[in-house]
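Sharing a structure below in structure tokens format, with a few things to ask.
Of the protein chains in this complex, all but one are displayed in their positions.
Note that the chains are named A, B and C in the order they appear, and that numbering of residues resets to 1 at the start of each chain.
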Amino acid sequence: MIRARTLTDARMQAHSNAELNWWIFMRLSGLVLMFLVLGHVYMTFIQVSESDAIYDAVVAKLGNPAWKLYDWLILALGLMHGANGARYVIEDYIRSRPDRAWVKMAFFSVIAALFAFGTIGLFVI
Amino acid sequence: MHHRYDVLVVGAGGAGLMAALYAAKGGASVACISKLYPTRSHTGAAQGGIGAALGNVAEDHWEWHMFDTVKGGDYLTDQDAAEVFSKDIIDAVYELEHMGLPFSRTPDGKIAQRKFGGHTRDFGKAAVERSCYAKDRTGHMILQTLYQQNVKAGTMFFNEYHVTDLLIENGRCRGLVAYDLASGELHTFHAKAVILAAGGYGRVFKITSNALTLTGDLMSIYYRKGLPLEDMEFYQFHPTGLAKLGILVTEGIRGEGGILRNSSGERFMERYAPTIKDLAPRDIVARSMTTEIREGRGVGIDKDAIHIDLTHLPREVIEGKLAEITDLARTYLGQDPVKDLVMVQPTAHYAMGGIPTDLNGLCLTDGMGGSVEGLYAAGEQACVSLHGANRLGTNSLGDLVVFGRRAGMAAAAYARQVEFPDMPLDPERESREMFDALRASKGTDNAAAIRKELQESMMNNVGIFRNGPDMQKQVGIIQELKARYQNVGVSDPSRRYNSELIEAMELGFLLDCAEAMASSAVNRTESRGAHDREDYPERDDTNWLKHTMAYRDLNNPGNVIIGYKDVSLKGFTRSFEPKPRVY
Amino acid sequence: MTQTQVEPTTPTPELTQAPAGGVQLVKLNVKILRFNPEVDKKAHWETYAVQAQPTDRIVDVLNEIKWYQDTGLTFRRSCQHGICGSDAMLINGRNRLACKTLVRDVAKAGGTITVEPIRGLKVERDLLVDMEPFFDSYKAIMPYFINESPAPAAERYQSEADAELMAHSSNCILCACCTTSCPIFWVNGSYLGPAAIVQAHRFIFDSRDEATQQRLNIMNQNTGVWRCRTAYNCTEACPREIPITDLIEQVKRAVMFQQA
């Protein structure tokens, strides 16, 4: 039999605003991403064909620091937004604690690696 | 399994929860045993309000409330109970508010009040706003609030445990036995004091506002021990149940200005109660409606219903203050009170009678002041006799909190003084035998069929209008049905969640209540309050200003012994002489 | 066990006129997901042929089956008019109270009505589920009024407008229709669920309650309001017509502004 939570319990319980902050972040980053991503998609898939995105074209475009920043923002915000979204999904569907822990760990490692790789990619060129 | 608590409360409706709260406040260890999850109790269905002379809307005094209660009960009300009640209820309502109950409010922020049947100013001059309400879901709010307070207090709940037996030996209650629905096991509860608050038994009737689970279990268990049930002949029919279904349409609907109309659109209550018209007490309105129907002025296909007219009220009132019943009428009848007349019919509603108790809820064994030590009762199942021959609307919720509280305090005080009593050697024996008999019966009779016959015959023979021959016939029918009950077979052998077994047991309880009721009713040769006999149309104060006590004849099954108890005609400070009851 | 074998009948889409009283009866098939842990390894469907009036409640139909066809059928019910919250079930694919759903709302003559237990809670038998986890979530939000300051002799005052703020949330009957229709709750039982949040809302928006801060903190945890993905199933399912998602969003904003 579960005892009801009492006022003392509630006062003592440590709480953090982590979930609230992520929630707000999802909305803000989503709003920014909306313009960045739709713009990017429009420019690369619609205005030009994917096959136009040959090596030289991409290198040429990324020569411009403004585009570098633009793409890096998509990379950073998109990965953060997406990673947190995926965390929600993982927490919902993976119900065993140990499984959830290692799946999250592995997943975040991949995201971190991709972020590093992408950033290097952008700024090396 | 064996459990031990200072105080046990049976039932988690308004009365049980209030009792549990106060027993705990009195320092006792308390467990509440209920066959339903607490919030499923039928107190949640109460709509209209809880009456208290707060005077938030119009001048009001507890003396007026006391007078209305006594007169409403056709002077069979015990006046000491009525006085305690009318005073205590004022504090009790404030206390509910302090527990957070979300009452509707007046424009200046006080608890809102509205008119209700039989509640008047200045000893009967005109209707007064006395019913404190939370929209039309007052009972729901009371039930929720009291449950919440019990969660806060950490009351131990045993939910979906059906009490099957009380352990009473040598005039002392020692505990009880309960059947755990989930496991199919019997549990023994050992206690210093037990409070019964298991609600009414409306399911003896076909058309009723009561839940399927209101089967008078604890009344029957008490009665089976040869202990008396008081005033069982007084059963209230509420004038306005949704046609065919019996689902209640609160009296608050008339308090807000709703009007009853017959097939020619006439406001017929003007003829029956010229002063307060549609706001006359329930017995009078229900009889007037039935008279209209009998004389061919009913509405509907079968001409067996009456219209309630709200269409002249503003939409905000209907959808705001009467949201609940608006939803019910729309859902079940497809009639929208905002623009349609709604079809209603009297519906079996409330048991004025029950387990006799004193002002502290202590259960009585006779009319001379004998009692069962350590056994208390409150709520609809008890008969303090606050309601006499007819209960006023809003006085039941008040009864729950006032007398639930008193029973809780008395039980805790008693438990502080005494040691745990000895237990009988084999406490579970009777319950076990009852279940074994039900399970072993290879009979072919169907419990549902018997129940249906009981409900239909009770409706016809011990309903709103009664007469000797019909009631006598009903006594016989009940005996027959009881004989057939011996042949009810339970075909489901499962242990866990065996609801067939439970329903069969409940039918047995219903049959007992019906027996006590029909026999008490045949016996009372007068018309008083809800007990209206065509063969004895007058109230007879010389012979019948007394309570009936119905005992099962343990030596001669099927026979009911009738005894009597005096009505206390004196309050502590005020008393009201019996007078003809006109409104 | 009571394996009453019931013949699944072929639908006959004709109306039968009962002799007395002009009562109209229609034939229906009722398909119920049955499970008795004492004999079954797995839940299975059983179909019952019944006759009912279009205005009958589903709970009437179930009672009819239980009383006269298959007495082993197990479900909770009590008040029969949508106030006690006992009989939440999955009827024709949606959570509803069996007593607030009429036959004509879910099936035509000759049609089939499917009835399953609500999801996300352990099925104990047939349509009856273990409600304890649901009530545990309820208890976790401190579901009781807290005001430690001395009470006045009469009532605490509250304006009509303030009382109205609780009008919806205090209407909840704890039937679990909402929580067990929530796609997040199905997969993630640690989510407190819409019913508990509605209860929290009732106290958070009570002008007399003094523990708003603590209640909002409870809501601000991983298992609280942030798990709601605004799927609206709860709102659609609520038999008391509580605008649940709206209330949850109000609580989210309250948490946000409190922390701001």
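Going forward, a residue touches a chain if its C-beta (ideal position, glycine included) is under 8 Å from a C-beta of that chain, and two chains touch if they have at least 3 such contacts.
Here is the rule we go by: contacts and distances are computed from a predicted model.
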| item | value |
| --- | --- |
| Options "NADH-quinone oxidoreductase subunit A", "Succinate dehydrogenase, cytochrome b556 subunit", "ABC transporter ATP-binding protein" or "Peptide/nickel transport system permease protein": UniProt name of the undisplayed chain | "Succinate dehydrogenase, cytochrome b556 subunit" |
| Shown chains that the omitted chain touches within the full complex | A, C |
| Selected residue (touches chain absent from view) among A:Leu7, A:Leu79 or A:Ile94 | A:Leu79 |
| Touching the absent chain when the full complex is considered, from A:Ala18, A:Met34 or A:Leu69 | A:Met34 |
| Residue, one of C:His44, C:Lys108, C:Lys122 or C:Arg229, that touches the chain absent here | C:Arg229 |
| Contact footprint on chain C, counting only the chain that is left out | 90, 92-94, 119, 181, 183, 229-233, 235-236, 243, 245-246, 249, 252-253 |
| Touch list for chain A against the chain that is not drawn | 27, 30-31, 33-34, 37-38, 41, 45-46, 49-51, 53-55, 58-59, 75, 78-79, 82-83, 85-86, 89, 110-111, 114, 117-118, 120-121, 124-125 |
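Keep in mind that, in the parts below, only the chains that are shown with their structure count from here on.
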| item | value |
| --- | --- |
| For chain B paired with chain C, centre-to-centre distance based on mean C-alpha positions, whole Å | 27 |
| Chain A-chain B separation of Cα centroids, rounded to whole Å | 62 |
| Shared-contact residues (touching 2 or more other chains) in chain C | 139, 143-144 |
| Sites on chain A at which at least two other chains make contact | 3-4, 6 |
| Residue ranges of chain A touching chain B (in the complex, touch as defined) | 1, 3-4, 6 |
| Touch list for chain A against partner chain C, complex | 2-7, 10-11, 13, 15, 17, 19-20, 22-24, 88, 91-93, 95 |
| Chain B to chain C touching residues, read off their complex | 36-37, 39-42, 44-45, 54, 94, 97-100, 102-111, 134-135, 137, 140-141, 144-145, 148-149, 151-152, 182, 211-213, 245, 247, 301-302, 327-328, 331-332, 334, 446-448, 490-497, 499-500 |
